[in-house]
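After this line comes chain A, so read on.
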Amino acid sequence: MTGEVLGCSGLAAGYGGRTVLDGVDLSLAAGEVLCLVGHNGAGKSTLLRTLFGLLRPGAGTIRLDGTALRPAPSAMARAGIGYVPEGRGVFPGLAVREIFTLALHAASLRGGEARARVEAVIELLPAIRGFWDRRAATLSGGQQQMVAIGRALLAEPRILLMDEPSIGLAPKLFQDLLAPVRRLQQARGMSILLVEQNVRAAFAMSDRVAVMRSGRIIFEGLPSELDDHARLIELF
Partner candidate 1 sequence: MLLAQLLISGIQTGVLYALTAAGFALIFGATRIFHFAHGAAYALAGYGFVFAVRAGWSWPLAALLATVLAVGFGLFMDAFVYRPIQRHTGSFFTVFVAAFGVVIVVQSGIEIGFGRAFVAVTSPLTHASAVLPGLYLARAFWIALAVAVVMFGALGLFLARTRTGIALRALAENPDLLRAYGLSARRLSALAFALGSALAVPGAVLGAATTGLSPSVASHVMLVSLAASVVGGIGSLRGAAVGGLVLGVAESLVVSVLDTQWSEAAGFVVLFAFILFRPRGIFGAALAR
Partner candidate 2 sequence: MIERRMLLRAGLGAAAGGLALAHARAEAEPYVLGTLFPMAGPNAEYGTIFTEGAQLALTHLTADKLLSRPLVLKAEDSQGTPQGGAVGMSKLVNVDHALYVLIGFTGVSKAAAPIGTRAKVVMVNGGGVGPDLAGLSPYYWNVIPLASAEVSRIAPFLVAKGWKRVALIYMDDPFGNGLRKSMQSDLPKAGGEIAGLFAITPAEQQFSALAAKVRDARPDVVYFASYGAQQAQIIKQLRDNGIDQQLVTYSGALIPSVRSLPQAEGLIFTVQTAPWSATDPVTKRFLADWQATHKDLPSVYHQNYYNAVRLFGLLAHGLEQQGKPVDGDSLRAELLRVRRFALVGGEGTFDDLGDLSVPIDIETLKGGQPVKLD
């Protein structure tokens, strides 16, 4: 495992005076898939939002490539970080084509390069071609999630933050969706921070696991260490 690409220490954040993150230390290494698990309300989504700059931290530092910074979403995106938010990360009123245009716009990609990127994503997730012109609202949950992930991959991020991509999807469907992402990750050495409730599927592709409770990381280790079901239940 090589050095850290994204990390934080003593990170605290919350909404309107309510503390959600209470001193989080976390480090994501280059080329690593780190899976974050924990109860509802443990602070997993908030951690991802804070790392991406959607939420202003109350205390602590965030590091990118070893440099402390105050993240802003657009700057983080330019720095090669992709974020797939919780829920359906698509605009229901926009066509898939338009959602991809938006992503190209965010990544300042134009012309031939833009077309090549789109082709690459469609090659990875070929089903997208079938509903390219349809409005996102008319797509199934799995298709929407595929668009959301494909959109994030368009910028060829070196770090991908994914917030519960499995929600509302059948386990089989979810695995079909994760498999290409895993392939890409291995091919390109991308780092992934994955928040997931579907522990079985997530652990299968993770290098490392962190468990959160009440705004803190209470366990870090290998997935195998948590394979023992009893241990997992205890931690939850």
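Keep in mind how these were chosen: all candidates are chains of the complex that A comes from, given by their letters.
Structural remarks
Here is the rule we use: a contact is a pair of C-beta atoms (placed from the backbone, for glycine too) under 8 Å apart; a residue touches a chain by one contact, two chains touch by 3 or more; residues count from 1.
Source: prediction; values computed, not measured.
When the candidates 1 or 2 are screened for touch with chain A in this complex, the one that qualifies is 1. Of all residues in chain A, those touching candidate 1 in their complex are 52, 54, 73-74, 76-78, 83-85, 89-94, 98, 101-107, 151, 155.
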